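One protein chain omitted, others in place.
Let's turn to subunit A:
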Amino acid sequence: GTSKAASLHWTGERAVSVLLLGLLPAAYLCPGPAVDYSLAAALTLHGHWGLGQVITDYVHGDVPIKVANTGLYILSALTFAGLCHFNYHDVGICKAVAMLWSL
């Protein structure tokens, strides 16, 4: 049979986008660790999949694609780690944006 992987990926991308959209008012109305960590996860996944599509569109050739995707995984892993670190050791994403905007 055929694999549903691609269409599931597409649905997943839309789902995460909608989730991220919903997190924005949540971050404004009830900031806190739950929203902070959800934002960290949703932002990283959304960006990872998004850049993955950019690679698929613009990068050609087996080796360049592999190299680009590996680099992307590393970047996304670091981004997620950094955001979680920020949430844990520092003020957290919601508070940081609020503080930045009150400048």
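The rule we apply is simple: a residue touches a chain if its C-beta (ideal position, glycine included) is under 8 Å from a C-beta of that chain, and two chains touch if they have at least 3 such contacts; residues count from 1.
Please note the rule applied: contacts and distances are computed from a predicted model.
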item	value
Name per UniProt, for the chain absent here [options: "Succinate dehydrogenase cytochrome b560 subunit, mitochondrial", "Cell cycle checkpoint control protein RAD9A", "Ribosomal protein S2, flavodoxin-like domain-containing protein" or "t-SNARE coiled-coil homology domain-containing protein"]	"Succinate dehydrogenase cytochrome b560 subunit, mitochondrial"
Residue, one of A:G12, A:G32, A:G50 or A:P64, that touches the chain absent here	A:G50
In subunit A, positions touching the absent partner	14, 17-18, 21, 24, 43-44, 47, 50-51, 53-54, 57-58, 60, 75, 78-83, 85-86, 89-91, 96, 99-101, 103
